[in-house]
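One protein chain omitted, others in place.
Here is chain A:
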Amino acid sequence: MSDREIMEYDVVVVGAGPSGLAFAIRLKQLQPETSVCVIEKASTIGAQILSGAVIEPQPLDALLPGWRDNPPPICVPATEDEFWLLSKTGGRKLPVPPGMNNHGNFIVSLGAMCAWLAPQAEALGVDVFPGFAAADTVYNEDGSVAGVRIGDMGVAKDGSHKAGYTQGIDIKAKVTVLAEGARGSLTKQLIKRFELDKDSDPQGYSIGIKELWQLPPGRVQPGKIVHSFGWPADSHTYGGSFLYHLDKDRIALGYVSGLDYSDPDYQPWEAFQQWKNHPSVKSLLEGGSILSAGARAIVTGGYQSLPKVEMPGALLIGDTAGLLNVPKIKGTHQAIKSGMLAAEHLVANQLNPAGFDAKLRASDVMAELKSVRNIKPAFKKGLWVGMLNAAWETVLRGASPWTLKNKADWSSLHKLGECEEPKRDYVQPRELPPRDRLAGVYFAATEHDEDQPIHLHVADTNVCVTQCAVEYGNPCTRFCPAGVYEIVSDDAGKRLQINAANCVHCKTCDIKDPYQIINWVTPEGGSGPNYQNL
């Protein structure tokens, strides 16, 4: 439509996470006259950010010297690290691997940290727009990226316009910076359109499920960091937990499952609950209450999966590019560094993205990824091979002459009955909350207007009840941490029901669906989870 409103900026950033905000801040510090806006689909900054999170502070020191005098609202210095191998009823404390030594680091709520960063960006003249989803990319006549199209508001489920219908505008910019986090929906389109991944391995992901608890006084030891692996994951499933002791009797805990798991019956959310019921964790949590909960995909492909991060008119930074360091289980420092690097590159090159890919690959961001590139892939061969290999790679600091390959997560599922799968014994009855996934969604405070188009596009729902039901037993009903997918029976037979209003925007379905027919697109701006301090 020609009458669509247009706003113009020098640079538009998609996503107000650590990379996008660090980028915008750095750009304004270096070149205040450049106009830049940040679009965020969450109703408020930080409401759809979910991370552990233990962060390395060095990039923040570089970006905002003096931040330690005015720290984010949740910022607890790390005191001690523990690393456990769990069995079903006990466990063994192991030496802390070097990558997991957190001396000098801070436990933060990444959501709260972003809410703290945004006003600092605004103070430098950045326009930050929460509540607006970048639904699409727009292009110039020469095919280069020209900016983004904001999603329409007030569209009914059937596509008709409701009374308050408001057409989304186009934001045109010389450069579009994608900072959407793991598996960004626009990034996914752009990678395909510009074949950005033609020289890299497929990207890999995990799903992290997290809760924030308020515990009875005296139990929390602020700054203590506990990681575990082993139970409840079997040796062929990549999984591990984190337990971060915050201040004010609060504790953040979560469980990460590699989405390269092969058992079609695996349920990441149930595995998390199972871990919570381990005697060492359960005794800590009993008598406490949940403050907030949610889930988010994590990008884990690393060095060999990094796509080209530039294209005409646009570039990728942070987790949407795929810069997380898996053994450290940290991506925030990489996100901030890549954002700063992108800003420095654009300022030095008259806002031309060309050359950013080479610059990133020559930077210490990439050196860090290279040194750990073989650690995660080796866990495909089982826990013990993975551990031995991790020790080897750690000693050599990644100097092995080989690079292990990554495969796409969706391709790793066994068909039903193809292999004997471990018996999982998910906890029943549940003594710790939440009772089930829907009760968990309640703690995510997720909200979508029910009368809007379903934002989970399934290309062919016949596949679900015919082919998938037979081959994989509809794993979407199990991998989704929010119970969005259901197979229901009615007069017409079985069909897929999509409870889109429950969606917490984790992107797991888009990644793991074995037929790759689920496409996650942005719902109406402002919809989705409203996390508190995750």
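Following the convention adopted for this analysis, a contact is a pair of C-beta atoms (placed from the backbone, for glycine too) under 8 Å apart; a residue touches a chain by one contact, two chains touch by 3 or more; residues count from 1.
Everything that follows uses one rule, which is that contacts and distances are computed from a predicted model.
Peer 1: Any idea which of "Electron transfer flavoprotein subunit beta", "ABC transporter ATP-binding protein", "Chaperone protein HscA homolog" or "Fumarate reductase" UniProt assigns to the chain that's been left out?
Peer 2: "Electron transfer flavoprotein subunit beta"
Peer 1: So one chain is hidden, and I want to know which residue out of A:34, A:51, A:109 or A:228 touches that hidden chain in the complete assembly.
Peer 2: A:109
Peer 1: Using the definition of touch stated at the top, determine which of A:169, A:351, A:404 or A:517 touches the missing chain.
Peer 2: Residue touching the absent chain, from the options given: A:169.
Peer 1: In the whole complex, not just what's shown, which of A:23, A:83, A:132 or A:303 touches the removed chain?
Peer 2: Here the residue in touch with the unshown chain is A:132.
Peer 1: List the residues of chain A that touch the chain left out of this view.
Peer 2: Residues 5, 7, 43-44, 46-47, 73-74, 109, 111-112, 115, 127, 129, 131-132, 150, 153-154, 163-164, 166, 169, 171, 214, 217, 248-249, 291-292, 442-443, 445, 447, 530, 532-533 of chain A touch the chain that is not shown.
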